[in-house]
Each structure stands twice: as structure tokens, then as C-alpha cells.
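One structure is given here, and the rest of the page talks about it.
Removed: one protein chain of the complex. Kept in place: all other protein chains.
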Amino acid sequence: MEQAEAKTLEVIRQDAFDPAKFLEELDAFPGVDKIKNCMQCGVCTASCPLSHEMKETPRKIIEMIRAGMRDEVLASDTMWYCASCYACTVRCPQGISMAEVMYALRTIALRTARNLSAAFYKTFSDTVRRYGRMHESDLMIRFALRTNPLSLLKMGPLGLRMLAKGKMSLSVPTPIRGAKEIGKLYEKVAELEGGA
Amino acid sequence: MPGPKIGVYVCHCGSNIAGKVDMDALREFAAELPDVVVSRDYKYMCSDPGQDLIKADIKEKGLERVVVASCSPRMHEPTFKRACQDAGLNPYLMEMANIREQCSWVTEDGEAATQKAKALVHSAVNKARHLEPLEDKTVPVDPKTLIVGGGIAGIEAALKIAEAGKEVYLVEREPSIGGNMAKLDKTFPTLDCAACILTPKMVSVAQHPNITLLTYSEVEKVEGYIGNFEVTIRKRARSIDEKLCNGCGTCQEKCPIKVPNEFEEGLGMRKAIYTPFPQAVPNKPVIDRENCTYYKTGKCKICERVCPPKAIRFDQEDEIITEKFGAIIVATGYQLFDPSVGPQWGYGRYDNVIHGLQFERLSNASGPTGGKILLKDGSEPEAVAILHCVGSRDTNYAEYCSRICCMTSVKFAHLVREKTNAKVYDLYMDMRTFGKQYEEFYNRVVAERDIYFIRGKGAEVMQDPETGKLLVRVEDTLLGVFREIPVDMVILNAAICPRPDAQEVAQKFGIQRSADGFFLEYHLKLEPMKTANDGVFIAGTCQSPKDIPDTVGQGAGAAAEALKVVFAGQVTVTPTTAEVRDTLCSGCRICIPLCPYNAITFDEAKGVAQVNEALCKGCGTCAASCPSGALRAKHFDNRQLYAQIEGVCAE
Partner (left out) sequence: MSETKTKDAARPKGAGEAKPDFVFFPGCSLHSTAREYHDSTVQSMAVLGITLEELDDWNCCGATALSSADSLLSYALPARNLAMTQERGLPMAVACNSCFVTLNRVNALMETDAPYRSKVEETLKAIGRRLDGPVEIRHTLHIIYHDVGLDRIREKVKRRLEGLKVAPYYGCQIARPRHEFSDPEFPTEMDDILEAIGAEVVRYDRKTKCCGGALMTTKEDVVLELNEQLLREAQVRGADLIAVCCPMCQMNLDAYQGKINSRFGTDYKLPVVYFTQLLGFALGLDEKAMGFGRGFVPAGKHLKKYA
């Protein structure tokens, strides 16, 4: 705790950062623009249902982006709290789509991140790749296996009740007919992104 | 036959043009064009030494045409025309090529800019060759000025003109003059009460022999041109005899019908026969026929029965007044942004979320609470939040800054503290206290007890469903923390917006609007009161959001503009109008309905069209539509335009 505070007091050496480069990297994502126009009004933070949990508020993240603090931004927990409710986005006086900024930051961070959220999004993606559709039970089991197999036990009661209500099924999901297409789509995406 | 001797003058405009366009290349290019006998470049052609170059060449080299390649003609065409005239050359033999706004400013590419500049100069030289000398005409001016809108801007302008000895008609839509300022309590930065400083001016307006005050009236039609506007005004029936009425107020006391008072911003009531507020000028009531029982059912007439001087006139009709004016000042003011457009602020949903003008009425001693700041249930608030930038500086609503809200917020904070024991939270993005004594005012208020300034935009107002308290959500951006502040009252400083009928008014007076919706001035910095319609001026918040000091300044400025017109006694009308060549006109009359200025009539005797040069603005619509080529737009005739086009397309 004390250490963290000490770090914020550290003198920032601007020449250690390259703001233009980080902005360019983000600019490549559709829907991410006008970051430079941010007035730091904090409407995003105050509209966010989860900002009180974040170490850095969404507004601060924007300022950190503009300062070029790439590592710090990607290490922050802010974007992992975004529930995509778009409250910030419709209210931003400068028309910045904060939700899109958060997607972009997650996407960049996911390339290296190793946290619970990262595991979830990867599992989700894998499930869709396999079946073409999302299957809750499959997703949850794989997610648990990937992160904390013991949590499967904790999930037990709810899972059982879900089964009872027919909201979950244990039968092995059948892929959609176009599953091959989905596979190809994933490959093409990987090719295009790798080539970029 | 050799053409006329042409001189070309290329302006650097500092680095504005020279930074992109190759000046040497352009000058040399121009020198090579046919008939050009001299081609020069200079740092600032509009400066005295620049103009002297032109004058000297006209005299010494006997120039017959002058081409200036510089900025848009908007600003400096008169400058160069005058220079030519001073040197003895007819000013209409000068042509400008705009190589700044349409060239150097709109590209990063110097080579492309130089190429375009050459084309523009070539085109101007081509046109110049065919120019003809024209003579300015003068027409007499009506000495009266019309002012539309009786807010502080219109009042100020009316008094200035009247005091200068000229006649004014002041047309106000509402039953009283005063506008929005009349609703205010105390005014920043000095905290003098609005009524105390405004009422004397309103009374002077009513009493000044040079001012004809028409309230409850509106302009219906404007025709004519500078010096000679023909205006139709509808004076709506007040339903009383203004001469007999002594303003005793008995009718208002006895009238049984109560409706929300517009002047109280929905917080108070008025009767169906009413004066909007005690200091109204004129202090005579009107009957609101939409709500009056008599007009709805044919019965009641209580007011008539109780009126001591018998001044009620149920059968009074609207009066139509037509008058001639030399100049017009439009001072129609602003309306407040409707905060219910953004439901996140809770306006219209929660009782104690109010906007700035409503707060002014609460705080005003003659308002609905007698000057007490109270909640809807009559109790005093324990905590109040003030939100800046509600609708302003927000691309979802109005992108511009409304300029007064920082100061009104600070004022409100002070007034709340003065009148209650409530804690005050002021949520601001930037504190823009830019005026004389404004920062000092802020410094004074910021030090007051229990006023807390928080840097962050109030994002939303919610209600705790259990306690009923309002919760204002904001990020304290200086601390980087989310705050939820429980309060009893929220004051929204809503944006200053153009009036809902701004477009209609603009059309009526032949003026334009800028992207923000306010009326467009001729030049943002140097001609803020003039408009594109000669003789029509604007003042006050109809041009842009302003505080009272700036509004008053502009009102007086517009008065000076109007006085300039009416004192001159005559105006010059440009000769660049259309003309009919009688021998070619077949009398088909196609042009007549096409003319946007109603400047063409048909001469029955001669059987040809006829142009009223005073009305004609030289737009060229008629010339373009004339099947026999009888109509010619002087200074823009076919020969000149074709030559110009050839010039642009050359190479």
C-alpha cells in the first residue's frame, strides 16, 4: 500500500514515454478516437457502475494514455471492470466511446495478461471457435478448469439448480453446420492480425 | 486593339500566403499575362505602403485595371477600391483574387497552392480586362430605427439612440420589456439587484419622447433595404384601453382564473388578466385570451365589472402598424436549455432539481417564495448542489461554452449561503471567471464557509428511493475518486441557447445563423454587430451567450451602427445590380417571380421588365434565367464570367 503511494509521487520522466505512439496504437481500433479531446470532466467515472472499484478511474486512464504511460495503463485493473453498459459513452461530452477504449485496452492487454478476466475471455473465444455458439456449461467448466478447479465445487449448488430448471445442459454440445466456416474465420482473423 | 493596361499586386499577408505560395513565381507568372504592364508583390498590400504602390502605378504608369491577389474581398475590397479611387481610377475597375482563404489556408502542399494561385490570378486578370466603370448611387435614409426585443440589449440601444436625438420604435413580444434580466435576483460580480439597475432604464424607455414602445407586439414582415425598410408590426390586442387603465391591479386581484406564470418559470401562478411582474413596463395588464373564461364561454367579465376607470375592452382587435425605418437592430435574446432533454440530470422527474432562472425566481424578493430558498415542501435545504455546463460544452447538446454559468454558479453558491444554512457543493469542470472583477468575486466566495468546489462534471442526479434524498454523482477529478453527494436541492446551470424561433426571425430580417444557431455577425472580431444584410444589426445574446456587461456594450455598439446610418441621411447603394436592355427584352416575365428581393416589376407601357436598383442585390438569378439575354448583372456579366472561367481553366 505504502509502496503504491510512493510510486504515484515519483517524478514522471516524460522522455520515458511516447504518447503519440500509444495513441496511434489505440487509433487503429475502430470507434476509438477523440481521446485528445477529453476535457477530464469525469462524467465517465461518475456514470460508471463499477468505477468505485477501480484503482484508476476511467478518466484517469485517458489522461495516462495521453501521457503515454502504456505499461501502467495495461497493468491497471480499470478495463477489466467494464461491463459494457455504455453509460459513459452516451454521456461523454466529447463523444469519446469509452467502452470501445476499454475493449481496445483489453485486447492489447490480453496478448500478455494472465488474470482471471483474461482466462474468461480466452475460454469464451475457444468455446465459440469449437461450436460456433456459446454453451454456458461448457464455458463454465472449461473456465474453472483453466483457473481454479476447486471453484467448480462452489459453483455446484447453482449449477445443479440451473440443471434442474433446464437452464443448463450437460450433454455434449453439437457444433453448428457452419462450424468449419467459423474455424476459417478464426484463421483468417489470425492471419490478418498477425500480418498487421 | 491592345487591351487595357493591367497592374497585378500579389500580397504575402505576412506568412499567411507567402508561407505556402511561391511569391516570386506568382509575380513572374502574372507579369507574363497579356495586358499586364506591372506585377509586384509586397508583404502587406493592405498597409499604407502597399496601397501606395498601387496608387503610384495608377498615376505613373497609367493603369486602367488593378488586380489584387490577397485575401477574401470581404474585409479588404473596400480598402483597395478606395486606393484606386484616390488615385483617380474608377473603383469598379479593381478585381480581387482570393489566394488566402481559398488557397494557401486550405492546403499543406505549397506547390499545389502556387498552381492554384496562378489560376486564380489568371482568372482575375481575364475578368479585369472586361470590367466597366460603375458609379455608386445614393438614396435617402429614413431617420427612424426599429429595435426588436426589449431585453437589456434592446433597452440599451433604444435609450442611446433616443438620447442622440433620433426616433426609435421598440417592439417587444411579451406584455412587458425587461427580458431575462428582469427575472434575475442579484447580479454578479457586484451583487446589485437586477431590478434596481434595470427598472430605471425600463421607465426611461417608457417616458422618452423619442421612443415608441410597442409591447405585446411582433414584427410580421420586413421589406426594403438599408435606409428604407418597410416593416409591418402586429400589435396584439391587450384587451384593455391603455390610455384609461391606471394600473391599479384590481382586475388581477379579482380574476378567478389561475395559470402558471411564465415569468416565474413555472414556480408561481398568475391570473388570466395579468401583468407579468410588479415592475412591468408598461404597468398595464393584458388578458390572456387562451385562458380567460370570457373568451372560452362568453361569461364572467368580472374584471370589467371591478375596473374603476372602465378600461376593459373585450372586443379590441389586433392593430397592424406599417412604418418605414432607416436601420433595424435585432436584440431577441436567448432561451435556457431545457435540461429535461438529458434525463440523467433528473430535471422534471425530481421536484427539487431546478434550473438557474428558477433559482433566480426563488431568490428574488418579488418571486414566488418572497426571496426564500425553499424546497417544494416548504422546508429549507440542508445541502445544495450546483452543476455547471448543463448542456454547454457538450457535443451531445451545445458544443460552445455559455460563458455566464461559472459566474452564476459562484453567485448562486453565495446566495444560498446568505439565505440558508445549507452546505453548497459546486461541481465545475473549469472555473472560467474571465471578466472585470470576476476572479475577485470568485476569490471572495470560495473562502466562504461551507461552500465546497469540486472539480468534476455532475454526471447524474439520482434519488435514494428510501430517503428521498437526491444523490449527485461526480468524479472528484483532482483526487481521482468517485463521489456520491446527498443533497436536497440541485441547481442546473443550463446552457444559453438560441430562441426556438431563431430561424424564422433570421429569415424575416434577412440575416444568417452560425453553426451554433445564434445570429451570424459580419465579422466575428471586427464587425460583431453588423450582419450580411446591410442596415440590420444584432445585439446581445441573440448573437452569442453573454453576461450583462457584454450585452450592454453590444447594445450601445449596435446603437452607434444604427446612428451611423440614420445620421448620414443617405446611403450608398452598390451599382452592381442587374439591368434590363429594353431592346432585347421580350416581356416574357420569367424573371419577375424568380427575383428573391422583389426588385423586378413589369413596365406595362414599354412591355419590358424593370429593375429597381435600390432593391436589387445583384444576385444574378434573373440574368441566368433570362431567355433572351436582356438581363445583365453588372460587374458579373457573361463576358466577364466566361473570361474568368477561361482564366481558371488555362494551362
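We just call them A and B in the order they show up, numbering each chain from 1.
In this section, contacts are C-beta pairs under 8 Å (C-beta built on N, C-alpha and C of every residue); 3 or more make two chains touch, one makes a residue touch a chain.
Given the structure is predicted, the values throughout are model-derived calculations rather than measurements.
Participant: State which residues belonging to subunit A touch the missing partner chain.
Facilitator: Spelled out for subunit A, the touching residues are 28-31, 49-50, 53, 79-81, 83-87, 89-90, 97, 99, 102-104, 106-107, 110, 116-117, 120-122, 124-125, 128, 132-136, 140, 143, 158, 161-162, 165-169, 176-178, 181-182, 184-189, 192-193.
Participant: Contact with the hidden chain only, please: which subunit B residues?
Facilitator: Touch with the absent chain occurs at residues 343-344, 349, 462-463, 465-466.
To be clear about the criterion, only the chains that are shown with their structure count from here on.
Participant: Report the inter-centroid distance (CA atoms only) between subunit A and subunit B in whole Å.
Facilitator: Chain centres of subunit A and subunit B, defined by C-alpha means, are spaced 49 Å apart.
Participant: Using the touch rule from the top, collect the residues of subunit B that touch subunit A in their complex.
Facilitator: Of all residues in subunit B, those touching subunit A are 344, 389, 393-396, 429-430, 456-460, 473-477, 480-483.
Participant: Where on subunit A is subunit B touching in the complex?
Facilitator: Those in contact with subunit B are residues 39-48, 51-52, 56-57, 59-60, 90-91, 93-95.
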